[in-house]
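Notes for the one structure printed next.
In this view, the complex is presented without one of its protein chains, the others remaining in place.
Read from first to last, the chains carry the letters A and B; within each, the first residue is number 1.
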Amino acid sequence: MTHILLRGRDIPDIWKYDVYVENGGYEAFKKALSLEPKAVIDEVKASNLRGRGGAGFPTGVKWGFIPQSEPVKYVAVNADESETGTFKDREILETNPHQLIEGALICAWAIQATAVYIYLRGEFWDVAHELDKRIEEARRAGFVGQNIQGTGWSCEVYTHLGAGAYICGEESALLNSLEGKLGQPRVRPPFPAQKGGGLYGEPTVVNNVETLANVPWIITNGAAEYKKIGTEQSAGTKIFCVSGHVAKPGNYELPMGVTLRELLYEHAGGVPGGKAMKAILPSGGSGPIIPATDAVLDTPLTYEDMSKIGSILGSASIIVMDETVDITWVAAKVTKFFKHESCGKCTPCREGTYWLDKVLDRIMAGQAQVSDIELIDNVAKNMQGVTLCALGDFAANPIIYTIKNFRDDFMQHVQKADIKPASKARQAAPAGD
Amino acid sequence: MNVIRGFATTFKHLLEEPVTYQYPEQIRPFAERYKGRHELKRYDNGLEKCIGCSLCAAACPADAIWVEAAENTDEARYSPGERYAKTYEINMLRCIFCGYCEDACPTEAIVLGHEHRLSFTNRKDAIFTKDMLIDPVPEGGQATPQKVEPGVFTRAIPDMEDPK
Partner (left out) sequence: MTNTVRIIINDQTYDVPAGMNLVDAAKWYANDDIPVFCYHPKMEPVGMCRMCLVEMGTIEKDRATGQVVLDENGQSKVRWMPKLQTACTTTVSDGLVIRTQTQQVQDARQNVVEFLLTSHPLDCPICDKGGECPLQNLTMEHGPGVSRMAFSDKMRLDKHVPLGDLIFLDEERCIQCARCVRFQDEVVGDDVLAFHERGRSLQIITNSEPGFDTYFSGNTTDICPVGALTTADFRFGARPWELTEVPSICPHCPVGCNISLSTRLDRDFGGKTLIKRVMPRQNEQVNEIWICDKGRFGHHFSRSEDRLEDPLVRERSGRLFAKSWTDALAAAAEALKAAGSDVAAIAGSGMSNEDLWALRQLLAGLGSRRLGAWPPTHAGAEVVAQVGVGQGTNLGQLGRGDAVLVIASDLEEEAPIWRLRLKQAADRGAFLLVMNARPTRMDDFAAQTIHYETGEAVQALLALKDSDAWKQLAEAHNLVIVAGAEGLSLDGSRALAGAAANILLETEHVGKPNSGLLAVLPGANAMGLHYLGFTPAATLDIMQNPPKVLIVTQADLLLDDPTAAHWLAKVETIISLDLFASGLTQQLAAVALPIQSFAERDGSYVNGERRVQRFYTAQGPMGQALPAWQALSRLGEQLGQGTAKLSAAAVMVEIAQNVPAFAGVSFKELAKVERQYPDVGGKDLYYGGTAYRNRGGLGIQIPTAADQGQTVARFEAAADEPPKTRGKLVIVPSVRLYNRERTFRPSALVHARVPEAYAEINSADAKKLGIQDGDTVEIAIQNAPALRVRAHVNGGAPKGTVIVPRHLSDTAAPLAVTVGEVSKAEG
């Protein structure tokens, strides 16, 4: 099939402005400008486009929340791609940047925003540098700036680099970071779309790069065409980032509803070395890990079907693990990541990730007892559902699901354990550490 | 009949060893856990165990203990951590030797010893000050205040064992 998002694979050099325009670039934006903003929102609503950042919230509905009475509104583009195993936005930004800019501008027109902020993760400094040039090209063509295309509507597009925090991919933390504050999630309500909840307190739409990159295609070809791709509840194509133990890791843009088996075996070439597939992390480190059973492999990759098997589609960054992988090691590794990335605002996440990491270290070092497995399972469960943002749940998932699905791996570590209570004589010299 | 039994008892005891101790020449052995006069303990390096937390005073049912705390520095260190007892006094006239202070102490600094000869001719003498209560500096240790390396004795309560 032809790509909607990864058009750089079909058309070389589409990142160049001229090439992009030759291939119908910015026509969608022009078309949108000829429509009422409301009509654009309705079209996106009708397309059933859902947020590609992970939560899968209907995009058109999100846009519709913006109160039109407010004079100042913003679009924030979430390009803080920091989920483990996710590298889809980067490819769009590098190979098809104008489509993102166009999508963001259509969104800006739809909500009558005054500015678009593209928030990129700190490590994307070179990408941001290039993106600035692309925005400049769009400006020269009259798509950005004052009185765009003679409509009397003005909109600026800015890029902003984060400082390398996972949590800034969470929308309210992203807004805090954009404002120059500490990257910590905010209390909601008010939601970003509401007055007082968005960027600088103004209503703001926060959308993922991939989501917005879909928009020009929808406007050009219509919502009905878009809905024909994918399944009923999960329309359109999705970029699946496949990594881990597969022959051909990489991005695969496929219609939603493709099964894991097709994706991993037909497109990604299966597990190299003829080994068996043991487990799959379907949504980077944050999603529940699932064993690679036949039932799992035959599950269509849609929002609704993935939740049926107790996992999520999320950002569709699929990490594949073969039979040689020690799942305890995975749990420890992912927990280290979340411990490092917890913003520290909520108690359960800040303290829980630290605690889990400490116990997992002991498990990995063979110094733990069976009760320690129950302990981390319980600690992780206590972290679930009580934090301000989803990171608390994300950090709990790797523990809860690895223990649930791969308990044997854990048991091997503790069975090896040589348990000896560390004892120190209290009468010894009372030096501090 | 009863008279005979009574005399028999008397004669029996006449022939026995006396039970009286010739105190103070003779000292009766103490039970290991006898609760006598308090002692303030030191660590092996000479630092005082007491951190001036005043929990003994809080636990004391007779309100016999008076503690005033002050801050340690590495230049003049009395105890590990930040806090030490500047003033530590026990009024032995008030003390009922119940040992609650010992139970309350988080550092095992105060221990009821075997000293029991507490008599005074003056009420003020009944107030035992820190100098009177504290143990002598153990061999190899230094007297307090000590001048120590910075950053070594940062914790008032030295690392404990894991809870069991």
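In this text, a contact is a pair of C-beta atoms (placed from the backbone, for glycine too) under 8 Å apart; a residue touches a chain by one contact, two chains touch by 3 or more.
The shown structure was predicted, so the numbers you read here are calculated from the model rather than taken from an experiment.
Asks: Could you tell me which displayed chains border the chain that was left out of the figure?
Replies: A, B
Asks: Given that one chain is not shown, which residue among A:Q149, A:N382 or A:N405 touches it?
Replies: Residue touching the chain left out of view: A:N382.
Asks: List the residues of chain B that touch the chain left out of this view.
Replies: So the residues of chain B touching the missing chain come out as 51-55, 57-58, 66, 68-71, 81-83, 86-87, 106-107, 154-157, 159-163.
Asks: Spell out the interface residues on chain A facing the chain that's missing from view.
Replies: Residues touching the hidden chain, for chain A, are 165, 167, 182-183, 187, 339-348, 350-355, 358-359, 362, 375, 379, 382, 385-388, 422, 433.
Here is the rule we use: only the chains that are shown with their structure count from here on.
Asks: Please work out the Cα centroid separation of chain A and chain B, and write it as a whole number of Å.
Replies: Each chain reduced to its C-alpha mean, chain A and chain B end up 65 Å apart.
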